[in-house]
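All protein chains but one are shown in place.
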Amino acid sequence: MKLWHSYRGAEEEALEKSAALFEQQTGEKVDLLAIPNDVLGDKLTAAIPHGVGPDVFIFNHERLRSFQHLGIVTASDGSIDKSAYFANAVDALSVDGKTYGYPLSLKCLALYFNTRLVPRPPADTTELERLLPGLSRPDENRFGLAYETGNFYFHAPFLFGFGGDLFDAGGRATFDTKGMVRSLEYVKRLQDSRFIPMETSGALVKSLFNDERAAMVVSGPWFAGEIAPSVKYGVAQLPRNSETGRPMSPFLGVEAAFVSPRSAQLPQAQALARFLSVGAASRLRAVTGRQVPANAAAYEDSAVQEDSLISSFRQAAANATPMPNTLEMARVWEPMKLALRAVLQGGVAPAEAGALADRRYRALHRERPPDASPVPYLAVGALALVAGGAYLARKPRALLPFRRRYPDVARAAVYTGPAVAGLLVLVAVPFVVGISLSLFHHEAGSYSFVGLANFADILASRGYRISEPLSFYFTLVVTVAWTLVNVVLHVGLGLFLAILLKEPLLKLRGVFRVLLIVPWAVPNYITALMWKGLFHRQFGAINGFLVLLGLEPVSWFTRFSTSFAANVATNTWLGFPFMMVVALGALQSIPQDLYEAAEVDGASKWVQFRRITLPLLRPALLPAVILGSVWTFNMFNIIYLVSGGEPGGSTDILVSEAYRWAFQRNEQYGFAAAYSVLIFFVLLGWSTVTKRVTRATDELMG
Amino acid sequence: MPPAREPPVSEVVLTGIQKSFGANPIVKGVDLRVAQGEFLVLVGPSGCGKTTLLRLIAGLETIDAGELTIGGRRVNDLPPRERDVAMVFQSYALYPHMSVRENLAFGLALRKMPKAEIDARVAEAASLLELSGLLERKPKALSGGQRQRVAMGRAIVRRPKLFLFDEPLSNLDTALRVQMRGELARLHRKLATTMIYVTHDQVEAMTLATRVAVFNAGVLQQVGAPLALYDRPGNRFVAGFLGSPAMNFLDVRREGASLAGKGFALAVPDGLPPNEGPELLVGLRPQDLVVGSAGPLQGQVEAVERLGFDGYAYLSSPAGPVAARFDKGTNVAVGDSVRVSPVRDAVHAFTADGSRALRHPFESVAREAAS
Partner (left out) sequence: MRRRSALWVAALHAGLVLVCAATLYPVLWVVKMALSPTESLSLSANPLPSEVSFEHFQAVLFAHDSAGRWVFGRQLLASLVVSGATTVVGLTLAVSAAYALSRFKFPGKQGGMQALLVTQMFPATLMLVPLYSILQRLSLLDSLGGLVLVYATSSLPFSIWMLKGYFDTLPRELEEAAVMDGASPGQVFLRVVLPLARPALAVTALFSFMTAWNEFILAATLLNDASMFTLPVGLQRYVGEYKVEWGKFAAGALVVSAPVMALFFALQKHLVGGLTAGGVKG
């Protein structure tokens, strides 16, 4: 049996032990597969319907409703003993009156505090605010509190503490509420007072706490495993909000073992999932994995009772707000992230952030377009086929018989056959399927034919203003600017360096050349992550330089211009060596005597460059430039990993926008495919125009 | 020197050979018989189709129409390797990644010849071409002349029925070209194999060939022994192509006993068929025109070439440009107005369109001498 999960470290170890126990007891072999948290969901939704997924998988209950829509989870009613678990955990797993999966552990946020710095944790926000000034020394990178400020999951306790509601009575998300404004103002004040760090990532939180530079941290049970042994810490509930008297209630997440309906051995799979959720496995999870069991009986174990971490989290979980497993909830993250970051980065006042989030929420929540009849489209397609056939048939007969015109046809077929077959199956078919997907709407696992509605929505910029980052036109302009700037820099820098490397007086030419092509050899996702680190607001080397020069550090990803510049810098570093090498080769092919002739004619270096080098380089550089611009236009990795579209999706280019529609916004594959088709047409048009223009100039030049 | 071998039977017969590229006819029906052991030189201006004709014989191009036989066997549809033909390319086409030895042995190895025999043949060819010390070198470490010899060696080791040469000497400097010409001639004498040689250089044609075939615009103009073509060109093209400086052509009109051109008149030579004309074309080789103070043609000297023993003057005359010879002692300078006179009986005569020769010079002299 196959079991997929995203555990690491101690949690993984606990699961492995439990699986081994199960094997011992039943003789069933269990294959465990750990998959990174951020890709596990997509893998599950892709693999299970194709029958290649696991029998059992462990996942947060948050996406349960979407899993249920997709039919990749089996109900556990009849097999589950609901009384064995905490009631709110079982509730979290029910959809439309049925229960899915077996609750394993509870996840919510609590307050970790360094006992050396904070002997007694704050019970309410008044106490917290009294503590913070003494614990924070911003000039030494010391902070009273650290958490992932840009992530709504971590902001939710503040929101709920201020009495903000996320959903109205009708189940729709609401953002423009008083609680929202107050919570944002509060957090913004903490940041402006420099009690909490800016642009905080999980990695930063961990490193600050382990270096004892963050006295308190808001995080979940998983964080315990990340803490260095040298750091003495305690865990407490999040403080009560002194202004409202409400607890800062975090989201409750329930991790559960789900059974795939495609499993070939359903009873055994159910047995395994149940086994993992109770009894010895549950105790192992608490003791070894230090997770918070959802199984009530686990707490009878003395080892579990003595573990203050687990008991603290159990208490925190009692106060937690179960996270809705609705599709609406899934749509909240991106708008909230946008609003949070906008406020923290200072671009938007807290009072306006709710409206911003609301607008994004409505834009992302595309209403399903009405079904269209495929008949007219099929008719047009058939007509095109007939017309094409007629055109081919009417083509005047060739002067020579086919065999004489193409004597090599048989051999050519043999030589190209394998490549053509491969390209047809693995490139052309996905391409055609991709294009036809653009005529469908995808929702919860089923496709419906909507004709050109996706295109109409995109091109009419329905749901948002043209000047907003979500609009196709805005993104197109950004993409074109991105491509232009990059290609100009690549070619300029590459050519410049190539000419320097050609200089006859240069010593160590080979060494320079080797060093300058290093960026090419580095995989580009590594490059992207590397540069993202360099641009970090507080710990990046670029800001290190600025400080060295006596300048203010720059918050690179909070403004469009600097964020765009960071992307460009990364991509320039990545791409200039290719152009340099092409230019080197092209320079080599220019006969030296042309320069000698020019020198005899008295031409200056500049004139030689303009009149000899450039025109003669053109034929060699042009294909590279066309190819390079196509690559840059679709350079997904850099945008996605460096700026991530920040701020507010404004630095996203068309491909990353398409990617988000496909994989981050409820799998709107059809809409994303329409984006891809538009990208394709833009590039096709561009390459046709370039070819025309160059052909025209070539004719002019003879 | 190894003993001469019996040359293989290799008469080459072309019958009505045609070839076009797309709508462009390049070879327009060629009939040609190349006898066993003959050294036939195909000569013509660039782009006349002579190289295409050679490639058709080699099998590198397919024949559109007509029949080609080598050694009595029809080879139209045989691939090159079954025609037993070797070819030397203008660019030599040596394999840059192989040593000289490997270049020479390549064709033999492809035929799965035993190693000992390959070595023997390579050694033989190398010594014949004085390449023995260079066998381990790569082509790029060789001089132009050496590369040329390797290219020939690669053909020789195969002992083919027929050698084809495509302007093999055109990439060499003058001195080397003269030397290689000599070697080629020696080679032919020794191997006695049929050779077909394409060139645009008339000197090569004249010095190497047992027979010359003059080719122009896809059509064979004339075939014959070198001197026969020089003395008795069949049409204006052949007459103008062979000989340097090229023959002077003057338009004339038969008027009684004289041939009148623009600003000059010549006596009607013996043997000119009386029924031809009256519009005719007269050809005079510059070697047969002497610059002096007298003569029927008058012109202004535009350029002078002194070659030592004698020289040529290039005149503009009312009848058109004329080149003429002068002796060492003669005083000729640019701008002079001079007269030229043909030596006795030097006149070639053609139909007005140049398509057919009507009379050749010195034939009456020869006839007189014979009688």
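Should a chain be cited, it is by its letter among A and B, assigned in written order, with residues numbered from 1 in that chain.
Methods note: contacts are C-beta pairs under 8 Å (C-beta built on N, C-alpha and C of every residue); 3 or more make two chains touch, one makes a residue touch a chain.
Here the structure is a predicted model, which is why all the values come from computation and not from measurement.
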Given A:386, A:427 or A:460, the one touching the chain that is not displayed: A:427
Option from A:87, A:123 or A:203 whose C-beta touches the chain left out: A:203
Sites on chain B contacted by the missing partner chain, in the whole complex: 58-60, 79-81, 85-87, 89-97, 106-107, 110-111, 139-140, 147, 154, 158
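Basically, only the chains that are shown with their structure count from here on.
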Centre-of-Cα separation between chain B and chain A, whole angstrom: 75
